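This report concerns only the one structure given below.
Only one protein chain is missing from this complex, and each of the others stays in its spot.
For reference, chains read A and B in written order, and residue numbers begin at 1 within each chain.
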Amino acid sequence: MKAVYINSVGSISSQKTFDNSSFLDEIISYDDNIILAVDPNYKDYISPANSRRMAKGVKMGVVASKIALNEANLDTVDAIITGTGMGCLKDSKKFLSAIIDNDEQFLTPTSFIQSTHNTVGGQIALGLQCKGYNFTYVHASISFESAVLDAKLMLENNEANTVLVGGVDEIEDYTCSLHKLVNHIKKEKVNSTDLLYSKTEGAVFSEGANFFVLSNLKQDSSYAQIVAISTYNTLKTNITDVANTFLKENNLNIEAIDLLVLGNNGDVTYDRFYNELSSGIFENTQQVYYKHLCGEFNTASSFGVWLASKILKTQKLPEAVKLNDIQGSNYKTILLYNQYRGENHSFTLLRRC
Amino acid sequence: MDDLKQELKENIVEQLNLEDIAVEDIDDNDMLFGDGLGLDSIDALELIVMLDKNYGIKLTDPKEGRAIFESIDVMAKYIFENRTK
(Lines give C-alpha, C1' and ligand atoms only; values in the text may rest on other atoms or scores of the structure.)
Protein backbone atom coordinates (compact mmCIF):
# COMPACT_ATOMS: atom_id res chain seq x y z
CA MET A 1 0.00 0.00 0.00
CA LYS A 2 1.29 3.41 -0.93
CA ALA A 3 1.51 6.35 1.45
CA VAL A 4 -0.75 9.34 0.82
CA TYR A 5 0.49 12.94 0.99
CA ILE A 6 -1.08 16.37 1.04
CA ASN A 7 0.93 18.07 -1.67
CA SER A 8 -0.84 21.40 -1.79
CA VAL A 9 -3.66 23.40 -0.24
CA GLY A 10 -6.17 26.05 -1.31
CA SER A 11 -8.43 27.70 1.22
CA ILE A 12 -11.22 30.24 1.09
CA SER A 13 -12.67 30.94 4.50
CA SER A 14 -13.85 33.72 6.75
CA GLN A 15 -10.18 34.38 7.40
CA LYS A 16 -7.91 35.64 4.63
CA THR A 17 -6.55 32.21 3.80
CA PHE A 18 -6.54 32.22 0.00
CA ASP A 19 -2.93 33.45 -0.11
CA ASN A 20 -0.71 30.43 0.52
CA SER A 21 2.32 32.58 1.34
CA SER A 22 0.78 33.69 4.61
CA PHE A 23 -0.56 31.67 7.54
CA LEU A 24 -3.13 33.46 9.69
CA ASP A 25 -0.76 36.42 10.04
CA GLU A 26 -3.71 38.65 10.75
CA ILE A 27 -6.85 37.32 12.38
CA ILE A 28 -10.26 38.70 11.47
CA SER A 29 -12.45 38.84 14.54
CA TYR A 30 -16.22 38.63 14.17
CA ASP A 31 -19.10 39.56 16.39
CA ASP A 32 -22.00 37.75 14.78
CA ASN A 33 -23.95 34.48 14.50
CA ILE A 34 -23.50 34.14 10.73
CA ILE A 35 -20.19 35.00 9.08
CA LEU A 36 -19.19 34.94 5.43
CA ALA A 37 -16.06 33.89 3.61
CA VAL A 38 -13.52 36.53 2.63
CA ASP A 39 -13.66 36.65 -1.15
CA PRO A 40 -10.55 36.49 -3.25
CA ASN A 41 -10.85 38.28 -6.58
CA TYR A 42 -12.71 35.49 -8.35
CA LYS A 43 -12.15 37.18 -11.71
CA ASP A 44 -8.44 36.49 -11.38
CA TYR A 45 -9.29 32.81 -11.64
CA ILE A 46 -12.55 32.45 -13.60
CA SER A 47 -13.54 34.32 -16.76
CA PRO A 48 -16.86 36.19 -16.70
CA ALA A 49 -18.22 33.87 -19.38
CA ASN A 50 -17.51 30.86 -17.17
CA SER A 51 -18.58 32.37 -13.89
CA ARG A 52 -21.87 33.92 -15.01
CA ARG A 53 -23.95 31.00 -13.71
CA MET A 54 -21.88 30.26 -10.63
CA ALA A 55 -23.19 30.99 -7.15
CA LYS A 56 -20.64 31.76 -4.45
CA GLY A 57 -20.21 28.14 -3.39
CA VAL A 58 -19.26 27.04 -6.88
CA LYS A 59 -16.89 29.98 -7.25
CA MET A 60 -15.27 29.22 -3.90
CA GLY A 61 -14.84 25.56 -4.84
CA VAL A 62 -13.46 26.28 -8.29
CA VAL A 63 -11.03 28.95 -7.04
CA ALA A 64 -9.85 27.00 -3.97
CA SER A 65 -9.16 24.04 -6.27
CA LYS A 66 -7.22 26.29 -8.65
CA ILE A 67 -5.10 27.65 -5.80
CA ALA A 68 -4.31 24.07 -4.76
CA LEU A 69 -3.54 22.97 -8.32
CA ASN A 70 -1.30 25.99 -8.88
CA GLU A 71 0.66 25.25 -5.75
CA ALA A 72 1.09 21.62 -6.77
CA ASN A 73 2.11 22.84 -10.20
CA LEU A 74 -0.50 20.66 -11.89
CA ASP A 75 -2.78 21.35 -14.86
CA THR A 76 -5.06 18.46 -14.08
CA VAL A 77 -5.46 15.46 -11.79
CA ASP A 78 -6.52 11.82 -12.06
CA ALA A 79 -9.64 12.27 -9.94
CA ILE A 80 -11.78 14.98 -8.35
CA ILE A 81 -13.60 14.19 -5.09
CA THR A 82 -15.77 16.81 -3.43
CA GLY A 83 -17.57 16.94 -0.12
CA THR A 84 -20.48 19.27 0.53
CA GLY A 85 -22.93 18.89 3.37
CA MET A 86 -25.68 21.12 2.07
CA GLY A 87 -24.78 21.37 -1.61
CA CYS A 88 -25.57 24.37 -3.73
CA LEU A 89 -27.94 26.11 -1.35
CA LYS A 90 -28.24 29.43 -3.14
CA ASP A 91 -29.47 27.95 -6.39
CA SER A 92 -31.64 25.35 -4.62
CA LYS A 93 -33.34 28.14 -2.72
CA LYS A 94 -33.63 30.29 -5.84
CA PHE A 95 -35.35 27.54 -7.78
CA LEU A 96 -37.52 26.43 -4.88
CA SER A 97 -38.77 29.93 -4.14
CA ALA A 98 -39.44 30.49 -7.85
CA ILE A 99 -41.60 27.34 -7.91
CA ILE A 100 -43.58 28.49 -4.90
CA ASP A 101 -43.78 32.21 -5.63
CA ASN A 102 -44.69 31.76 -9.33
CA ASP A 103 -46.93 28.74 -8.81
CA GLU A 104 -44.75 26.53 -11.03
CA GLN A 105 -44.85 28.91 -13.97
CA PHE A 106 -42.20 30.75 -16.00
CA LEU A 107 -39.38 28.85 -14.37
CA THR A 108 -35.95 28.93 -15.93
CA PRO A 109 -33.48 26.04 -15.84
CA THR A 110 -30.25 27.69 -14.73
CA SER A 111 -30.78 27.62 -10.98
CA PHE A 112 -32.11 24.04 -11.15
CA ILE A 113 -29.07 22.90 -13.09
CA GLN A 114 -26.74 24.66 -10.68
CA SER A 115 -28.58 23.30 -7.63
CA THR A 116 -27.35 19.74 -8.12
CA HIS A 117 -25.02 18.58 -5.36
CA ASN A 118 -22.27 17.67 -7.79
CA THR A 119 -22.20 21.06 -9.50
CA VAL A 120 -18.87 22.04 -7.91
CA GLY A 121 -17.21 18.75 -8.85
CA GLY A 122 -18.69 18.92 -12.33
CA GLN A 123 -17.62 22.52 -12.88
CA ILE A 124 -14.07 21.80 -11.73
CA ALA A 125 -13.92 18.86 -14.16
CA LEU A 126 -15.33 20.99 -16.94
CA GLY A 127 -12.81 23.75 -16.31
CA LEU A 128 -9.87 21.34 -16.22
CA GLN A 129 -11.29 19.10 -18.96
CA CYS A 130 -10.67 16.31 -16.48
CA LYS A 131 -12.42 13.12 -17.58
CA GLY A 132 -11.29 11.12 -14.57
CA TYR A 133 -13.17 9.74 -11.59
CA ASN A 134 -15.49 12.37 -10.09
CA PHE A 135 -17.44 11.78 -6.88
CA THR A 136 -19.40 14.04 -4.54
CA TYR A 137 -20.11 13.13 -0.92
CA VAL A 138 -23.02 14.78 0.85
CA HIS A 139 -23.07 13.31 4.32
CA ALA A 140 -23.35 16.17 6.82
CA SER A 141 -20.21 16.75 8.90
CA ILE A 142 -18.30 13.84 7.35
CA SER A 143 -18.83 14.92 3.72
CA PHE A 144 -15.22 16.08 3.45
CA GLU A 145 -13.87 13.10 5.41
CA SER A 146 -15.70 10.72 3.06
CA ALA A 147 -14.00 12.41 0.14
CA VAL A 148 -10.59 12.05 1.80
CA LEU A 149 -11.30 8.42 2.67
CA ASP A 150 -12.18 7.68 -0.96
CA ALA A 151 -9.11 9.51 -2.27
CA LYS A 152 -6.88 7.68 0.18
CA LEU A 153 -8.32 4.35 -0.97
CA MET A 154 -7.59 5.27 -4.59
CA LEU A 155 -4.05 6.46 -3.95
CA GLU A 156 -3.07 3.59 -1.66
CA ASN A 157 -4.19 1.08 -4.25
CA ASN A 158 -2.62 2.99 -7.09
CA GLU A 159 -5.95 3.64 -8.81
CA ALA A 160 -4.75 7.24 -9.17
CA ASN A 161 -1.58 9.26 -8.49
CA THR A 162 -3.08 12.69 -7.96
CA VAL A 163 -6.50 13.43 -6.53
CA LEU A 164 -8.08 16.82 -5.97
CA VAL A 165 -10.09 16.65 -2.75
CA GLY A 166 -12.11 19.39 -1.15
CA GLY A 167 -14.93 20.46 1.08
CA VAL A 168 -17.25 23.32 0.23
CA ASP A 169 -20.44 24.81 1.64
CA GLU A 170 -22.11 28.17 1.16
CA ILE A 171 -24.30 30.38 3.34
CA GLU A 172 -27.84 31.01 2.14
CA ASP A 173 -30.34 33.27 3.91
CA TYR A 174 -33.51 31.13 3.87
CA THR A 175 -31.68 28.06 5.17
CA CYS A 176 -30.11 30.16 7.89
CA SER A 177 -33.50 31.49 8.92
CA LEU A 178 -34.71 27.89 9.30
CA HIS A 179 -31.67 26.90 11.30
CA LYS A 180 -32.28 29.86 13.58
CA LEU A 181 -35.84 28.65 14.17
CA VAL A 182 -34.55 25.37 15.58
CA ASN A 183 -31.60 26.95 17.44
CA HIS A 184 -28.93 25.30 15.33
CA ILE A 185 -27.66 28.82 14.79
CA LYS A 186 -27.04 30.82 17.93
CA LYS A 187 -29.76 33.33 18.74
CA GLU A 188 -27.24 35.93 19.83
CA LYS A 189 -24.17 37.40 18.21
CA VAL A 190 -20.97 36.02 19.64
CA ASN A 191 -17.50 37.48 19.57
CA SER A 192 -14.98 35.11 17.99
CA THR A 193 -12.80 35.05 21.07
CA ASP A 194 -15.76 34.20 23.33
CA LEU A 195 -17.17 31.38 21.19
CA LEU A 196 -16.33 28.57 23.57
CA TYR A 197 -17.64 30.47 26.57
CA SER A 198 -21.01 31.42 25.13
CA LYS A 199 -22.85 28.68 27.05
CA THR A 200 -25.73 28.84 24.57
CA GLU A 201 -27.27 26.47 22.08
CA GLY A 202 -26.26 26.40 18.44
CA ALA A 203 -23.24 27.49 16.46
CA VAL A 204 -22.00 30.47 14.46
CA PHE A 205 -22.69 29.47 10.87
CA SER A 206 -20.32 30.15 8.04
CA GLU A 207 -19.08 28.99 4.68
CA GLY A 208 -15.88 28.17 2.87
CA ALA A 209 -13.95 25.90 0.58
CA ASN A 210 -10.75 24.01 1.37
CA PHE A 211 -9.19 21.98 -1.41
CA PHE A 212 -6.09 19.81 -1.42
CA VAL A 213 -4.05 17.90 -3.95
CA LEU A 214 -3.44 14.46 -2.50
CA SER A 215 -0.88 12.19 -4.07
CA ASN A 216 0.98 8.96 -3.53
CA LEU A 217 4.10 10.73 -4.75
CA LYS A 218 5.80 12.89 -2.15
CA GLN A 219 7.24 16.24 -3.15
CA ASP A 220 9.72 18.48 -1.32
CA SER A 221 6.86 20.89 -0.89
CA SER A 222 4.44 18.31 0.56
CA TYR A 223 2.59 19.41 3.69
CA ALA A 224 1.84 16.17 5.46
CA GLN A 225 1.11 12.50 5.19
CA ILE A 226 -2.46 11.35 5.75
CA VAL A 227 -1.91 8.32 7.93
CA ALA A 228 -5.51 7.38 8.72
CA ILE A 229 -9.06 8.63 8.60
CA SER A 230 -12.16 7.08 10.16
CA THR A 231 -15.77 8.16 10.31
CA TYR A 232 -18.55 7.02 12.63
CA ASN A 233 -22.25 7.68 12.06
CA THR A 234 -23.02 7.34 15.77
CA LEU A 235 -21.29 6.34 18.98
CA LYS A 236 -22.04 3.05 20.66
CA THR A 237 -20.10 3.86 23.78
CA ASN A 238 -18.19 7.09 24.24
CA ILE A 239 -15.70 9.11 22.26
CA THR A 240 -12.79 8.17 24.53
CA ASP A 241 -13.18 4.51 23.63
CA VAL A 242 -13.39 5.33 19.94
CA ALA A 243 -10.26 7.50 20.17
CA ASN A 244 -8.35 4.78 21.98
CA THR A 245 -9.38 2.18 19.43
CA PHE A 246 -8.47 4.49 16.54
CA LEU A 247 -5.00 5.08 17.99
CA LYS A 248 -4.52 1.39 18.67
CA GLU A 249 -5.46 0.53 15.09
CA ASN A 250 -2.67 2.84 14.04
CA ASN A 251 -0.17 1.49 16.58
CA LEU A 252 -0.02 4.76 18.45
CA ASN A 253 -0.44 5.76 22.07
CA ILE A 254 -1.67 9.07 23.48
CA GLU A 255 1.89 10.32 23.98
CA ALA A 256 2.60 9.97 20.27
CA ILE A 257 0.10 12.74 19.51
CA ASP A 258 1.88 16.09 19.44
CA LEU A 259 -1.20 18.16 18.80
CA LEU A 260 -4.94 17.62 19.01
CA VAL A 261 -7.10 19.69 16.62
CA LEU A 262 -10.68 19.96 17.86
CA GLY A 263 -13.83 21.11 16.12
CA ASN A 264 -15.51 22.83 19.13
CA ASN A 265 -18.16 25.24 17.92
CA GLY A 266 -19.40 26.64 21.21
CA ASP A 267 -22.69 24.74 21.23
CA VAL A 268 -23.37 24.14 24.92
CA THR A 269 -25.20 20.90 24.16
CA TYR A 270 -22.64 19.22 21.93
CA ASP A 271 -19.19 20.53 22.86
CA ARG A 272 -19.13 17.85 25.56
CA PHE A 273 -17.71 15.38 23.04
CA TYR A 274 -14.67 17.62 22.56
CA ASN A 275 -14.44 18.41 26.25
CA GLU A 276 -14.39 14.71 27.11
CA LEU A 277 -11.22 14.33 25.05
CA SER A 278 -9.56 17.61 25.93
CA SER A 279 -9.98 17.20 29.66
CA GLY A 280 -9.70 13.42 29.56
CA ILE A 281 -7.15 11.26 27.79
CA PHE A 282 -5.60 14.21 25.96
CA GLU A 283 -5.32 16.39 29.05
CA ASN A 284 -1.56 16.57 28.71
CA THR A 285 -1.56 17.05 24.96
CA GLN A 286 -1.32 20.42 23.28
CA GLN A 287 -4.72 21.35 21.82
CA VAL A 288 -5.99 23.80 19.21
CA TYR A 289 -9.44 24.79 17.88
CA TYR A 290 -10.47 26.72 14.80
CA LYS A 291 -14.23 27.20 14.43
CA HIS A 292 -13.96 30.64 16.07
CA LEU A 293 -11.96 31.55 12.97
CA CYS A 294 -13.87 29.79 10.19
CA GLY A 295 -17.33 29.27 11.71
CA GLU A 296 -19.39 26.10 11.56
CA PHE A 297 -20.50 24.45 8.34
CA ASN A 298 -20.75 20.83 7.30
CA THR A 299 -17.30 20.86 5.72
CA ALA A 300 -15.65 23.17 8.28
CA SER A 301 -13.41 20.27 9.28
CA SER A 302 -11.62 20.76 5.95
CA PHE A 303 -10.39 24.05 7.47
CA GLY A 304 -9.07 21.96 10.36
CA VAL A 305 -7.08 19.83 7.92
CA TRP A 306 -5.82 23.03 6.26
CA LEU A 307 -4.74 24.34 9.67
CA ALA A 308 -2.99 21.10 10.66
CA SER A 309 -1.27 20.90 7.26
CA LYS A 310 0.06 24.44 7.65
CA ILE A 311 1.29 23.72 11.18
CA LEU A 312 3.10 20.58 10.06
CA LYS A 313 4.76 22.31 7.14
CA THR A 314 5.69 25.60 8.81
CA GLN A 315 6.12 24.19 12.35
CA LYS A 316 4.43 27.38 13.48
CA LEU A 317 1.36 27.52 15.61
CA PRO A 318 -0.71 30.73 15.53
CA GLU A 319 -1.49 32.08 18.99
CA ALA A 320 -5.19 32.50 18.12
CA VAL A 321 -5.90 28.78 17.80
CA LYS A 322 -4.44 27.63 21.12
CA LEU A 323 -6.92 25.88 23.35
CA ASN A 324 -4.69 25.07 26.33
CA ASP A 325 -1.42 26.25 27.80
CA ILE A 326 0.68 23.28 26.87
CA GLN A 327 3.53 24.34 24.61
CA GLY A 328 4.79 22.04 21.94
CA SER A 329 7.61 22.66 19.53
CA ASN A 330 8.35 19.76 17.28
CA TYR A 331 5.05 18.87 15.60
CA LYS A 332 5.22 15.42 14.03
CA THR A 333 1.85 13.76 14.57
CA ILE A 334 -1.47 15.58 14.64
CA LEU A 335 -4.85 14.09 15.46
CA LEU A 336 -8.05 15.83 14.36
CA TYR A 337 -11.48 15.17 15.80
CA ASN A 338 -14.80 16.57 14.62
CA GLN A 339 -18.53 15.94 15.00
CA TYR A 340 -21.74 17.88 14.49
CA ARG A 341 -24.68 17.70 16.88
CA GLY A 342 -23.49 14.41 18.32
CA GLU A 343 -23.46 12.57 15.00
CA ASN A 344 -21.00 11.87 12.21
CA HIS A 345 -17.80 11.85 14.19
CA SER A 346 -14.40 11.63 12.52
CA PHE A 347 -10.76 11.13 13.40
CA THR A 348 -8.02 12.16 11.00
CA LEU A 349 -4.36 11.45 11.60
CA LEU A 350 -1.68 13.54 9.89
CA ARG A 351 2.07 13.16 10.10
CA ARG A 352 4.93 15.42 9.16
CA CYS A 353 6.70 14.29 6.03
CA MET B 1 -38.92 47.59 -33.72
CA ASP B 2 -35.79 49.40 -32.50
CA ASP B 3 -37.28 49.64 -29.04
CA LEU B 4 -37.99 45.94 -29.07
CA LYS B 5 -34.42 45.18 -30.11
CA GLN B 6 -33.04 47.37 -27.37
CA GLU B 7 -35.35 45.70 -24.85
CA LEU B 8 -34.21 42.26 -26.00
CA LYS B 9 -30.56 43.17 -25.67
CA GLU B 10 -31.06 44.51 -22.18
CA ASN B 11 -33.07 41.49 -21.11
CA ILE B 12 -30.58 39.06 -22.55
CA VAL B 13 -27.62 40.69 -20.82
CA GLU B 14 -29.48 40.81 -17.53
CA GLN B 15 -31.26 37.47 -17.65
CA LEU B 16 -28.24 35.52 -18.83
CA ASN B 17 -25.89 37.40 -16.53
CA LEU B 18 -23.53 38.38 -19.36
CA GLU B 19 -21.31 40.50 -17.10
CA ASP B 20 -18.60 41.11 -19.65
CA ILE B 21 -20.93 42.18 -22.46
CA ALA B 22 -22.37 45.68 -22.76
CA VAL B 23 -25.73 46.20 -24.44
CA GLU B 24 -24.18 48.61 -26.94
CA ASP B 25 -21.67 45.96 -28.00
CA ILE B 26 -24.37 43.65 -29.35
CA ASP B 27 -25.00 44.21 -33.03
CA ASP B 28 -28.46 43.44 -34.40
CA ASN B 29 -26.99 40.82 -36.68
CA ASP B 30 -24.49 39.24 -34.27
CA MET B 31 -24.88 35.50 -33.89
CA LEU B 32 -26.23 34.89 -30.42
CA PHE B 33 -24.99 31.30 -30.22
CA GLY B 34 -21.64 29.76 -31.09
CA ASP B 35 -18.97 32.20 -32.23
CA GLY B 36 -21.07 35.31 -31.62
CA LEU B 37 -22.26 35.97 -28.11
CA GLY B 38 -21.34 32.43 -27.12
CA LEU B 39 -24.74 31.42 -25.76
CA ASP B 40 -25.47 27.71 -25.25
CA SER B 41 -28.35 25.29 -24.90
CA ILE B 42 -29.17 26.39 -21.34
CA ASP B 43 -29.44 29.99 -22.55
CA ALA B 44 -31.79 28.83 -25.28
CA LEU B 45 -34.08 27.42 -22.59
CA GLU B 46 -33.88 30.71 -20.69
CA LEU B 47 -34.85 32.60 -23.85
CA ILE B 48 -37.80 30.27 -24.45
CA VAL B 49 -39.14 31.23 -21.00
CA MET B 50 -38.52 34.88 -21.81
CA LEU B 51 -40.63 34.56 -24.99
CA ASP B 52 -43.43 33.01 -22.99
CA LYS B 53 -43.30 35.38 -20.04
CA ASN B 54 -42.76 38.67 -21.86
CA TYR B 55 -44.45 38.14 -25.20
CA GLY B 56 -46.87 35.28 -24.71
CA ILE B 57 -45.17 33.05 -27.26
CA LYS B 58 -45.05 29.37 -26.31
CA LEU B 59 -42.47 27.06 -27.86
CA THR B 60 -42.89 23.39 -27.05
CA ASP B 61 -39.83 22.03 -28.82
CA PRO B 62 -36.46 23.54 -27.84
CA LYS B 63 -35.23 22.82 -31.36
CA GLU B 64 -37.56 25.55 -32.66
CA GLY B 65 -35.51 28.04 -30.70
CA ARG B 66 -32.37 27.56 -32.75
CA ALA B 67 -33.68 29.41 -35.79
CA ILE B 68 -35.58 32.05 -33.82
CA PHE B 69 -32.61 32.97 -31.62
CA GLU B 70 -30.15 33.34 -34.49
CA SER B 71 -29.68 37.08 -33.91
CA ILE B 72 -31.41 40.04 -32.27
CA ASP B 73 -32.74 40.99 -35.69
CA VAL B 74 -34.30 37.59 -36.36
CA MET B 75 -35.62 37.31 -32.84
CA ALA B 76 -37.24 40.76 -32.91
CA LYS B 77 -38.97 40.00 -36.21
CA TYR B 78 -40.30 36.71 -34.89
CA ILE B 79 -41.60 38.34 -31.71
CA PHE B 80 -43.16 41.21 -33.65
CA GLU B 81 -45.09 38.76 -35.83
CA ASN B 82 -46.09 36.27 -33.14
CA ARG B 83 -46.49 38.14 -29.87
CA THR B 84 -49.75 37.83 -27.99
CA LYS B 85 -48.87 40.34 -25.31
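Note that a contact is a pair of C-beta atoms (placed from the backbone, for glycine too) under 8 Å apart; a residue touches a chain by one contact, two chains touch by 3 or more.
Convention: contacts and distances are computed from a predicted model.
Colleague: Refer to UniProt and select, among "Beta-ketoacyl-[acyl-carrier-protein] synthase family protein", "ABC transporter ATP-binding protein", "Class E sortase" or "Fructose transport system permease protein", the name of the complex member that is left out.
Modeller: The chain we cannot see is recorded in UniProt as "Beta-ketoacyl-[acyl-carrier-protein] synthase family protein".
Colleague: Which listed residue (A:D150, A:D258 or A:D271) would be found touching the missing chain in the intact complex?
Modeller: Answering carefully, the residue with contact to the hidden chain is A:D150.
Colleague: Any idea which of A:Y30, A:F95, A:F273 or A:Y337 touches the chain not displayed?
Modeller: A:F95
Colleague: Could you list which residues of chain B touch the chain missing from the display?
Modeller: Within chain B, the residues touching the omitted chain are 40-42, 45, 48-49, 60-62.
Colleague: Tell me which stretches of chain A touch the chain missing from the display.
Modeller: Where chain A meets the chain not shown: residues 53, 80, 85-87, 92, 95-97, 99-100, 103-105, 107-109, 112-119, 121-123, 125-126, 128-140, 142-143, 146, 149-150, 153, 156-157, 175, 177-179, 181-182, 184, 230-237, 242, 298, 343-344.
Operating definition for what follows: only the chains that are shown with their structure count from here on.
Colleague: Could you tell me the distance, in whole angstrom, between the mean C-alpha positions of chain A and chain B?
Modeller: Result: the chain centres lie 42 Å from each other.
Colleague: Which positions of chain A touch chain B when the two form their complex?
Modeller: 47-49, 51-53, 106-110, 113
Colleague: Show which residues of chain B lie in contact with chain A when the two form their complex.
Modeller: 15-20, 38, 42, 45-46, 49, 52-53
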